[in-house]
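The other protein chains are all here in position, but one chain of the complex has been omitted.
Note that the chains are named A, B and C in the order they appear, and that numbering of residues resets to 1 at the start of each chain.
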């Protein structure tokens, strides 16, 4: 780990150096992946190859640097929480969204229901399961899964995103903890949607088949304040992008968000499928795929690669 | 509240406009202060005037804009946690410091001991009481209060900072919860220092008499990567400043940090004495004083003023 | 309240005195009921009349003393947990039952899921919702609701017990917290039965229409070591009765069990429908009905009446 940004630095605008650093980051990610384990609480996820690793960096001018398995499809999992939140902000607005979910890091694991039952009836933030299910409850009142899929495809500039049916079935058949969460929310009178439809749409959005490139695109749209840099199309208001990135920074890597904020310092979101999306404002979208996870449920390869890039290329928002 | 950065914007570099916005921010702060209440869990704090408000903005080139009570002294309280953390990083290093305290937002109140007794023996972060006491335990092994006071004076460019004796006595005489925390840390075998000396120094550092100007100076040193912009003296390594600002962002306003990150988005630290320090990278240090607090223990006037400035002047790190 | 058993005592075997004390107990119960409120978390329960009160005492030789509304039917609610536990012990045995649920007072509210998610995967005891649902999961593998209803009728010597359809529908339609519990148990891999069938049978058993007389009969069977004193039929092994009474003593009145154990000291079980069953070993079964509840969910009239009887007639197991 690089703790202190103490290393001497080259000119961070030298393209050859940048390419070299990103290649090193990829190699670090491959090496680090050996320390992790694939998720096993959803049977379908346990089938992933822990040695897989891919890194894709895309810039505003359309350039792309890719290493390793950037085309391999995997389920987006919790990264869909970013898409869902974006949809809620876009179609329902800030006030409506955040009158149903808070904006605070919870300090608990991604699937915790502890605070929900002791501290507050409203989930702590939209980046943990309880909060994302709550957001989905809202969304189901105004749109269907097909609408959300369409929104996700645009956000990730990837028309090939489809539902991974086997992951979806696996989620649905084993998602009892999420089922407990949706009924707990309902019992507290805070759930907006029908429990079954909410959960079903939530599971489907977790089961979208993406790859590291789609994630890089998602990061790029966020880096470009919600605008697709190639088509010029505005997908979401810049103010909402600001909100999303701030929540990614404070809550995006579950109960590892604070440490990640110090060691990497780029607004990011991870998923237990192995993906991480990172957004370097006005510059890059970054997507990584490495299904070997650490104990907090985050991709070890992805974190290693992003930490290397952040330090050598000064990508930390506070550097 | 401004939720979405949707308002039309003037040129954020026009000095007259900036002055106007900062004056508005001050006025908003004065107005908002009426909604808060002064802290009462330490008798000495209850004596503050809830209508007091002051705002000081200092820039790298030495310019200063001040409104209201910027010279009035008050106790620094939790903002000393930033000074303590800086000292720990400077004199003990990153690894040593963070082998004794974590880097995660806790999701709990500033004086919570819940997680300490259930989830982890190490406090969640240096910005809550348990974590700051743990950091102080480390510091007492290598320096005395006088050394820390000296460091604080330099960090805030303010040689007039002294111990507020009556606040210190009030802290010491009523600080039983912090006393419980120090013994809980000791019982878990994680406290490095002597409990009495640790607590005493912790209470003293909370009782330093600062004003909004000192806080603006502290923010300015952080904005300038740890270097005093006027003397050129390096107070702390830039890498450590990056760490500190990231932790201020994720944990600086207690269990309101996530919302503040979205609505203001500037690395900041609050204290129950009524102060807030904010640091706008490579640009400004901001200090506010408003002892009327909200339920989370943060200055309502300070937040209102900073939110106004952030939105109108685009100071949010993700804007 | 009688704290210390200090009052002078008549001969506790004088039948006229006993009758007088029980009448006083009834009057105390009527008076105390004015301090409580009917349950409102299930709409059907909110329709009860808070001033209703009835007390029925039955002895081994068939004598019965009844005051007030002892024939009025109400839903058995949590008192069915005693019937369910008895059925589990009888048909599945001690080891099998208690390998799926613990025997400890939880210290938490009756519908808490806190410990379930932090301390232990197994519910703390069969007298709180989570534990009773767990027991029901076991039972559904070996018997149907009709079997349980039959068992309940025998246990309460009351063939008129039927399902209260409107309470059952109310339970089912609003039982989202219990639904959350069943899915949480399933997600932890400890639930034995099908979630839907488990919950449905649980709701039905909560919705049995009993009266104070049925409860007195239940208490009498327990007082007679599991044998119907009139038919001589053994309903459940004496060893299991001992287990049930001990758990009623430590866990029978939710998080008021400890105080009730001191102030009353008779193994009892309460339900939010307003009933309390109490069992005085080798002597009496007592049933009370008073839908006005205290904050812990227990009948205030019932407690007042039982406390009076316990003190004046020395019914406390430790007196």
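We adopt the following convention: a residue touches a chain if its C-beta (ideal position, glycine included) is under 8 Å from a C-beta of that chain, and two chains touch if they have at least 3 such contacts.
The shown structure was predicted, so the numbers you read here are calculated from the model rather than taken from an experiment.
J.: Name every shown chain in contact with the chain that has been left out of the document.
T.: For the complete complex, the undisplayed chain touches B, C.
J.: Looking beyond the chains shown, say which of C:60, C:103, C:143 or C:163 touches the absent one.
T.: In the full complex, the listed residue that touches the missing chain is C:103.
J.: Which of C:111, C:243 or C:299 sits in contact with the chain that's absent?
T.: Of the listed residues, the one touching the omitted chain is C:243.
J.: Could you pull out which residues of chain C are in touch with the chain that's been left out?
T.: With respect to the unshown chain, the touching residues of chain C are 3-6, 94-95, 98, 102-108, 115, 124-125, 237-243, 245-247, 249-251, 255-259, 261-262, 265, 267, 281, 316-319.
J.: If the missing chain were put back, which residues of chain B would it touch?
T.: Where chain B meets the chain not shown: residues 112-114, 117-118, 176-177, 179-181, 183-184, 186-187, 195.
The criterion applied here is as follows: only the chains that are shown with their structure count from here on.
J.: What pattern do the touching chains form: line, ring, star, complete or other?
T.: The chain contacts form an open line.
J.: Whose C-alpha centre lies nearest the centre of all protein C-alpha atoms?
T.: It is chain A that sits nearest the middle.
J.: What whole-number Å value describes the gap between the mean CA coordinates of chain A and chain B?
T.: Their C-alpha centroids are separated by 30 Å.
J.: Between chain A and chain C, what is the gap in Å from one C-alpha centre to the other?
T.: Measuring from centre to centre gives 49 Å for this pair.
J.: Give me the residues of chain C that touch two or more other chains.
T.: Residues 118 of chain C each touch two or more of the other chains.
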